[in-house]
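Here the complex is missing one protein chain, while the rest keep their positions.
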Amino acid sequence: MIGYKTNNDKMLTAVLLNQHLMEVGGYSEKDFTTFDQALVSLNPIVRTVARIIQGHSEGNTSKNIYNEITDYLKKTV
Amino acid sequence: MIIKNLTIKNYRSYYGECSFDFTSGLTLIIGDNGDGKTTFFDALKWLLDPALEKADINNISEMRKSELEIGEVETVSVSMTFDHDGEKMIEKSFIVERVNEDKYITRSFSFKGYETQGAERFPVTGKSLIVRCFDSFIQRYSMFKGESTLNVFDDPDALKMLVDKLSDIREFDEYVEMTDEFEAKSGTAYEKECKNDKKTEREAHILEGQKTEVNARINNTRRDIRDTEKSADLFASRIEVLEKNQEASERYQELKKLIKAREEDVLQWKSRISAQNFNVNLLDKLWILASFSPILKEFREKASAFSKEKRRLHDLFVAQRAKEEGRQEVLDEISSLANGTSRLPWYLPDQETMQEMIDDEICKVCGRPAAKGTDAYEFMVAKLNEFKKHLEEKKKAQEEKPKEEELFVNRYIEQMHNLSISLGGSKAQDISELSGTIYDRLELLETFKRELAKAEEKLQDALDDKARLLIQVEGVTEEQLDLDFQNLKGFFEQKGKAEKRLVELREELRKAEALKKEIEDRYDSLNPGSSMAKVYQKVHIILRNISEAFKEAKEFNLTRFLFEIQTLANEYLERLNTQDFHGIIKLVRTSQDTTEIRLLSTNGRAITDPSGSQLTTMYMSVLFAISDLTSSKRDENYPLIFDAPTSSFGGMKESGFYNIIDSIEKQCIIVTKDFLDDRGNIDEAKIDQLTCTVYRIQKEAGFNQDDLSTIRTIITPIK
C-alpha cells in the first residue's frame, strides 16, 4: 500500500535517493521501502538517516540524536 | 473560503454602516486616492489580526464622533460573513462613549463570531476562527496592500514560509542545520583523535591550525558580506525613496526658490510702506500748509492794503508839501519885496555874471560903467551879497526841510510787500496743490497695502503648497527632501562601491570555502594508526555525506517548488495577457534566501523596465499560482484581495483584463483607481463592458481637507 506519505516519508526518500550517498553508502532503493523498515535497516546510512528524521520529529534534542547515531555508527563501522 | 459580505461601521472614514457584498468571482471596488481604499484594507487587517485586541479611539469615524452628544454611545465594528465549510461570521467591535465636552472613552471590546453546523449556529471566539480559517500564512498571501507587498519573494522569511507551507517537504531547514552540526561535531572528534595518534599527530596539528584560520576567515568574510549587503540595501532603499520622491524633491526646490522670492517681495512692500512717514511730512514736506491758502491770501491782502495805504498817505503828503512849498515861495517873494530889497528878475544875470560885472566894474545889463566906490557899484555888490545870502538861506532851508518833512521813516511795509511777493506766484500755487499731493500719497499708501496683502497671500499659497507636498511624501522630513536630493549622486556612488565590494567578498568566500574543503579532504585522506581514529574517520565521513545529502535534497525541493510555481504562473500569464505582449515569468534565485520574479520576453531577454500593466499581470500570475498551490494543499480555496498598483492599461484593455480575472475560478477583490477619468468620474462605457460586480467608494462632496469630521466615504454599488 502506497497510501499517504508523511513528511517523514518524503524526507527520507528525498535524502536517500541522493546518488552520491547511495554510492558511498552502498545501498539501493529496495533498502528503504517503508520508513519503519529503514529505521531498522542493516545499512548504517539508511538507518542513520531514518533515525535522524525520527528523532527530530519526535522532538528529541539534537544532542541526544547525535549521541544515539554516533554510538551506533562507532559500533557498526 | 468565499467571503460573502464585509460590513464596516463607523471605522475611520466609513461613517455609519457600510456594507459590501461579494460574489465568488471578481468584485471591483473603484476609488481614487483618499477615497477610502486604504481604509478598506486597514479595516480588514484590523479585523483579521488576532494581535489587535484593544479598542483604539483613533479608529472611530471623526464625523460620527463629532456628532455624539454627551452621554451618547456608538459602536465601531468590522464584520465579515464567509463560507468556509459552512457559513461563518467574525466581528471585531468596541463602543465609544462621549463623557463630556472633550473626553471620550472606549469600552466593551469584543472579538467574536459564529459558525454553522447544519442548521445551527454556534458562537465561537474570533481568535479561534482566525487561527483555523484565516491564519497568518493565508493572510500574507491573500491580502496585498500596495505595490511593495506584491513582490512576495523579496522577503526571505516570506519565501521560507511559502516553501514550508506549500512545497512538498517541510522543515528542511532544521534538518540541514542539524546534520551540519553533526558533521562538525564528528569532525572535531576525529581531528582530536588524529592529534593523539602518533602517525598523524603532526599533520593533524598543521591541518587544525589551517582549519581554524580558514574558518575564522570564512566567518569574517560572511560577516563582512552581511554588513556590506546591509549597506548596499540601505543605499538602495534610500535611492529608491529619493527616486520616488525625486519629483517631489524637484518640486520642493522650486517651491523653496519661489518662497524666497515671495518673501523678498513682501519685505519690499513692507519697507515701502514703512518709508512713508506721514506725521513727519507735515513739517518736512510742509504738508501742514495744506489749508494755509486762505491765510496766505489774508496776509497778502493785508500787506497789499498797507502798501496801498502807505502810498496813498505818502502821495497825499507830497501833494500837500508841494502845495506848501509853492505857497512859501510866493510868500517869500512877497516878503522880500516888502523888505525893499528887490529880487533880481529871472532875466537878470546869475551869480557868475554878477561877479563878472563887479570885477569888470560894469553893469552888463544897462551897459553903464559901475566903478568901484560908486553907488552903482555898491548897489551891484549889495545885490550880489543879497543873492548869495538868499541862495544860502535857500540851501539851508532845503537841507533842513526833508528831515522834518518826510511822512514815513521806516520801510517795514515794504518788507511785508517783498515777503508777499516772494510767497506769491509759484509758491502760492504749490501750497494750494498740497492737499492734492497728500491725498495722492494716501492713495499710494493704500495701493501699497493692497499689493502687500496680495504678496502675502501669494507667499501663503506657496507655503501651503510646500506643506501639502510634505504631507504627500510621508515619512520624509523637509530636511531630507532638501538635502537628500543633493546626496543622490553620492548614494549612487556608495551603492556602486558596496556592490563592487560584495563581488570581491563573495569571491574571497568562495576561495576560503574551497580551501576549507581541501583541508577537509586532506583530513579524510590521513591514515591514522589507531583504530579509534579510524573509526572516527569513518563516522565523520558518513555524517558529512549525510549532511550534504540533506542540503541537496533541500535545494532540490526548493527548485522544484519554484519551478512548479513558475509553470503555473506562466499558465496564468498566458490567460491574462490579452493582447500583443507575450513573455515568460522566471523565478531567479538571487541568493541563498531570496528569489526574484523576472519577466522575460519570448526571445529570452530580460525586460528591465516593465510597464505598469506588465508588472501587474506578472505579479498577479504568480499570486494566482501560489493560490492554486495553497488550494490543492489545503483543499480549500482562498480569496485574493488586492490593492491594484496603477495598472496603466489604457484603452479597453482594462475591461478585458478584469473580465479574464472574473472568469478564473477564484474569488478576487480588487481595489483600484481604474475606470476613473481625470476629474474622478466613472467611465460608464468601460464599466458596461465588465462582467463582474462593481462598487464605487468616494468621499462625500463638500468635505474640508483639514477637518476630519467632514470626511466620510460613500459606497455606491454600480453593478
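The chains carry the letters A and B, assigned in the order they are written, with residues numbered from 1 in each.
Quick note on the criterion: contacts are C-beta pairs under 8 Å (C-beta built on N, C-alpha and C of every residue); 3 or more make two chains touch, one makes a residue touch a chain.
Definition applied: contacts and distances are computed from a predicted model.
Trainee: Among "Sugar ABC transporter permease", "Glycoside hydrolase family 15", "Transketolase" or "Succinate--CoA ligase [ADP-forming] subunit beta", go ahead and choose the protein name stored in UniProt for the chain not displayed.
Mentor: Answer from the record: the omitted chain is "Glycoside hydrolase family 15".
Trainee: So there's a chain missing from this view; which of the remaining chains does it actually touch?
Mentor: Touched by the chain not displayed, across the whole complex: B.
Trainee: Looking at B:Ile2, B:Ala376 or B:Leu423, which makes contact with the chain not pictured?
Mentor: For the chain that is not drawn, the touching residue is B:Leu423.
Trainee: Out of B:Asn58, B:Ser271 or B:Asn410, point to the residue that touches the absent chain in the complete complex.
Mentor: B:Asn410
Trainee: Among B:Leu289, B:Met532 or B:Ile687, single out the residue that touches the unshown chain.
Mentor: B:Leu289
Trainee: Which listed residue, B:Arg132, B:Lys302 or B:Arg450, touches the chain dropped from view?
Mentor: Of all options in B:Arg132, B:Lys302 or B:Arg450, contact with the hidden chain holds for B:Lys302.
Trainee: Just checking the interface: what residues of subunit B touch the absent partner chain?
Mentor: Counting over the whole complex, subunit B touches the hidden chain at residues 275, 277-293, 295-296, 298-299, 302-303, 306, 309-310, 313, 407-413, 415-416, 419-420, 422-423, 432-433, 435-436, 438-439.
Here, only the chains that are shown with their structure count from here on.
Trainee: Using mean CA coordinates as chain centres, what's the subunit A-subunit B distance in Å?
Mentor: The answer is 66 Å.
Trainee: Sort out for me which residues of subunit A touch subunit B in the complex.
Mentor: Going by the criterion above, the answer is residues 7, 10-11, 14-16, 18, 20-21, 24-25, 44-45, 48-49, 52-53, 56, 62, 65-66, 69-70, 73-74, 77.
Trainee: Write out the stretch or stretches of subunit B touching subunit A in their complex.
Mentor: Residues 168-172, 174-175, 178-179, 181-182, 185-186, 189, 535-536, 538-539, 541-543, 545-546, 548-550, 552-553, 556-557.
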